[in-house]
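Just one protein chain is left out here, and the rest sit where they should.
This part shows chain A:
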Amino acid sequence: MRAGPMKQTLLSLSNLTKQFGGKTVLDSLDLDIYDGEFITLLGPSGCGKTTLLRLIAGFEQPDCGSISLSGVDLTGTPPEGRPLNTVFQHYALFPHMSVFDNVAYGLKMEKRPPDEIRDRVEEALAMVQLQDYARRKPQQLSGGQQQRVAIARAVVKRPRLLLLDEPLSALDYKLRRTMQVELKRLQRELGITFVFVTHDQEEALSMSDRVVVLKDGVVQQLGTPREVYERPANLFTARFVGETNFFPGNVDAVNDGDIIVDVFGLKRTLRKPDFELHPGQAVHVLLRPEDIRVLEPTDEQGLAGRIVERNYKGSTLDSVIHLDDGTEVLASEFFDEDDPAFDYRLGEPVRVSWVDGWEWLLPEESSNASVGSLTDDV
């Protein structure tokens, strides 16, 4: 993990609350965004991520709480007075202006001299490889090109902070991948802090320095992509980020460094988790599909089951296994060079196990579990 030289807070949100028609969209949210980082707000639709972005941009006013940028309170400042810019979901390019005029708009508002405007616009367009398109109208460009114009228009003012509202959601898969790489490159080159909103967990994991998982206006987890994926703070994060197998477990014994958990009658010695445990307690044993090992039916260890589905994914073979009691298990295995013909028949009996130490334990969901206790321990 790349650790910045120092983590200086750029944008500080405290106790932000917003309601729309009596429905709480953001619930006393606190968040510090560091200077120069790529932070992603991740959550299902309606989780409050777009509202949060609009509050930062100044398009909405919070019901209570405050927003400050480098110590300067921005809460009542209108959008035009905030040193930050937004890339909109559907680009919001001005249809009656050329690409050049679109990018120049922000600089014209600052009343910059024409020479400077021309130089900076050309520089910004070169940065997104659109210098030859300056005279075109936005409608004459493809979706990806429009997206790049929108980015150029937002960064030409050299903002401290760039807000991106699901900017890649309207692009097709391949273009989205290209733009992800491009955005990362721009963020590195410009050194601007990016606040990126998405509902695509894969995008969030691959691009961000830190991820904020939001649900119902409350932060579920804040951490690096690795933390969020490997050590989810609660069942919501575990379900939302990536695919997960949940095995019901029961604590048999608690020792000094490890515990013994009974999973479907299988007793496994596991690492002791951070939360308090006592024998007899029910826990969730979380296993990502790639942690699962599928063994021969003759094997001694593991749980007996049958293959009910197999999906060839190119680099992996994904299978669905039903255990004898009906529990569904997802497994994702890499192809083995020694066995190129590796495959399963449907209905084939197998045994399911996992790599020791790759499991993650969560307590039986108490709905108000101490959120965030597992995070920020980098």
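To be clear about the criterion, a contact is a pair of C-beta atoms (placed from the backbone, for glycine too) under 8 Å apart; a residue touches a chain by one contact, two chains touch by 3 or more; residues count from 1.
Everything that follows uses one rule, which is that contacts and distances are computed from a predicted model.
Selecting from "ABC-2 family transporter protein", "Spermidine/putrescine transport system permease protein PotC", "Glycine oxidase" or "Cytochrome B", the unshown chain of this assembly corresponds to "Spermidine/putrescine transport system permease protein PotC" (UniProt protein name). Only one of A:106, A:144 or A:289 touches the chain withheld from this view, namely A:106. Check A:95, A:191 or A:347 against the missing chain and you find that the one touching it is A:95. Remark: the omitted chain is touched by one listed residue; of A:78, A:114 or A:279 this is A:78.
Residue-wise, the contact with the chain that is not shown comes from A:137, picked out of A:118, A:137 or A:322. Listed for chain A, the residues touching the missing chain in the whole complex are 57-59, 78-80, 85-86, 88-90, 92-96, 105-106, 109-110, 137, 139, 153-154, 157.
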